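Only one protein chain is missing from this complex, and each of the others stays in its spot.
After this line comes chain A, so read on.
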């Protein structure tokens, strides 16, 4: 321990008399109760974060005392944890690299030259490595901001806060009052040629105000902004300002306001525009206001407000959690953990600003990585579709730098890093074990595999009591839920026209009969005429009796009768074909299920069991089996009950009359051996779970991914 405490290279610096660079300014920050000092070199604008102990050392460099003396003094100041020589050497290197100290000796000019060259190259490399996000500095906004500084003081003041709150409050109130008028427009409505111009104007205005907001916020608390430029994010221009000076602000509040200023301004613009939109008559002003609301409100919250991407939300979040440099340090912390697991190296200090920050860093590291990956994947697909050759190349390159290059570096570290020479076998074994465990978890470990879908009950033959002839309900002859036999009357209708017709027909028959009786036998032609008339009337009467018989609705099968509106039925007019009652017959029931074609594979491959849970409001699960599978893939659905329109899960074509799914589906017919206790009415809905054999998650993810790609590239 003492050998690490004393450094071999100490002789190089022990006698140096260093002094602080005169222009360096310092601010005291508190993160999670720990004191840190942030130094800034105004010439380069770079910030450096020092611990309290390191700052104590730095503060004592006055050009008179030697490094050795200052170090001993610091050891006396921190007797519990004296700074080691190695730490001091690292600190000095950091301070020197940041041009924060001057020495009494000529520094190594070759080395400084090399540093400059490396930095230049790194800047260049950053462009090459990340072609999807390039920065182009344009001008120095500082003179303008200084000239208009009073605006900053006005905007970022209690008065400004009140105005902002009122504006947002008014807009929210307006939105709630007019919520039915607000419907999210589809992309096709936004991206019309006519609207694009408005959108562009709105974009420029909103983003300009956004950056101005940042600038003024920095100005308000005494900082300076020296760079305004445009960043090309996936070839889309996004303006930016260099507000890094805010990092220097001692207070957490001002730092957060600077980071959030852009969002605050955009929200205010959106709120104002929304109020205009509510008030204005249709016309260009209204359209513009609409687009301003869209960009300032929704896109800002989705894009800038997300802490997982390195935009405004990230900085607000980092300051809120008092975790400076969160993104970078969370990565460092992640690798620190990996190294700790692999090397069993418990001595290396974790890159934390305060104890108990680890959890946040780990969660953030993993979360932001996954998020970035998915965004990158999305962008890659988009690029490849938009510009097949160049886009694909760029997408591949991005994936290479983000995934393959780090993987390669990790591998090289494991295989060739000299630091591991003594423990390589063990480290490799541990790394291999981790990989095998990870691989096993993804590709071997069976995980329960379930496909779920909605089902709708297919009414059984004869269970629907359909009205055969129209008429007013006279009487309901059964009680709801009563057991009935086949042929038992359920409902009696009456049709006043029918009895009128009957009287008419009777009268006609009697008339015909009388006329026939009065005709001489020799009048053969006349008799024949009336005989036919008589036959016709009698046929009509017979028909009418049949129709009258139909007015009594009878059960066709035995079971329990279900008359949903028994009380209100009498006196109501029922059209022919209506179903006022059903008979719930015990016996197998049949259910219709539609499964998106992409998910049909596992279902067709066979399931361990199929669970069907009718939506009854109480837990009840039946075993079901597949009775039939439609051979074709179709978009026609058996019922609206399966669609989002009626509480199901499938998106449906809103324009179509019949249920037409937006995604192709396969239709299945399931059957359930009925439970005598419960009988369900036709059209009842249920949730179906196809429980497959447990299978590893890897192949499933892969299938989902390839299908996504196939869909994207196929269309």
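The criterion applied here is as follows: a residue touches a chain if its C-beta (ideal position, glycine included) is under 8 Å from a C-beta of that chain, and two chains touch if they have at least 3 such contacts; residues count from 1.
Criterion: contacts and distances are computed from a predicted model.
Per the UniProt record, the absent chain's protein name among "Preprotein translocase subunit SecA", "Succinate dehydrogenase / fumarate reductase iron-sulfur subunit", "Solute-binding protein family 5 domain-containing protein" or "Isoquinoline 1-oxidoreductase beta subunit" is "Preprotein translocase subunit SecA". Checked against the full complex, the candidates A:90, A:635 or A:707 give a single residue touching the omitted chain, namely A:90.
Touching the chain that is not shown, out of A:23, A:118, A:604 or A:693: A:118 (per the contact rule at the top). On the side of chain A, touch with the chain left out of the figure occurs at residues 1-3, 5-6, 8-16, 18, 68-69, 72, 75-76, 79, 82, 84, 89-90, 92-93, 96-97, 101, 103, 105-115, 117-118, 121, 416, 418, 421.
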